[in-house]
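Omission of a single protein chain aside, the complex is shown with its protein chains in their original locations.
So, chain A:
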Amino acid sequence: MKRHLVSAADLSRDDAVLILDTAEELARLADRPVKKLPTLRGRTVVNLFFEDSTRTRISFEAAAKRLSADVINFSAKGSSVSKGESLKDTALTLQAMGADAVVIRHHASGAPHRLARSEWLSGSVVNAGDGTHEHPTQALLDAFTLRRRLVGTGLRGAGADLAGRRVTVVGDILHSRVARSGVRLLHTLGAEVTLVAPPTLIPVGVGSWPCAVSYDLDAVLPKSDAVMMLRVQRERMNAAFFPTEREYSRRYGLNGDRMARMPEHAVVMHPGPMNRGMEITAEVADSPRCTAVEQVTNGVSIRMAVLYLLLGGASPDSASTVPAATTAPALPEENQ
């Protein structure tokens, strides 16, 4: 593992499998009455959110707290950032306060990359979503969910990747950081990814991505082990990406009829928040094949695993060294 998690491209297959295995181990904690480990006691994790995202922030917050880290939530709104403070000065401030890890959500693509490669911070940087670039922990939790559903949980899934699984990602690929991280990570794990969207929502230059592209959802559904529906913002139609919500949902939305064309074992995923009636109907969203809620639970386990692996191996005074963790943690038998 590298010191930072900025892009899904930072992860080798073995890194990714280690994170999934670690998350599987840590997930067992959720079944215990006291959901807490002492691993990161005395370490400080800052959630630096330049963009509103309650879901992602509380997921990281829960993950850090279950590992006993001290958590500081820094929201750009109402802070010095809204008064014009630069990313650099914000980072220097956090550094001066002794942040061991900075979890950053930023509206600018590449902001976490800049933080990680600057001299501004010595701690680990975790990308919690940057612009239309990447959202690597979302890709990891999606991979985790897929492995549980398609390969098996616990020991059955441990050590496995997603070789040969066919994953279809549907929606606003152009503006989606979930798609960019997802394609990279799923490919690393051996899955075959197909992107489906109207051509306006596929980026120019997609040809170099390790995946297939289709404009025809109905043709791809029967050959999918999982269908991941992305949120499509209604405002996109104002920029002529598609004519109307109705037309979008007719051509690219997932409804009961379409779901019936998927193989029986296939699952429906959604990173949330869902636009019911737009990219997904209530019938599909509420069906047992839809993993949306499960993904939220898995998100906490994955983010625990990432923080554990990035921070767990190093002592507080040498946070800049690369953690030596190469194996999944064994949970202590007694709760703390």
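The rule is short, and it goes like this: contacts are C-beta pairs under 8 Å (C-beta built on N, C-alpha and C of every residue); 3 or more make two chains touch, one makes a residue touch a chain; residues count from 1.
Here, contacts and distances are computed from a predicted model.
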item	value
Chain not displayed: protein name in its UniProt record ("Dihydroorotase", "Response regulator receiver domain-containing protein", "Sn-glycerol-3-phosphate ABC transporter ATP-binding protein UgpC" or "Sulfide:quinone oxidoreductase")	"Dihydroorotase"
Touching residue (missing chain; options A:A63, A:L87, A:L201 or A:A292)	A:L87
Among A:I58, A:I72 or A:A108, residue touching the chain not depicted	A:A108
Interface with the undisplayed chain - residues on chain A	86-88, 106-111, 113-114, 117, 130-134, 177, 180, 203-209
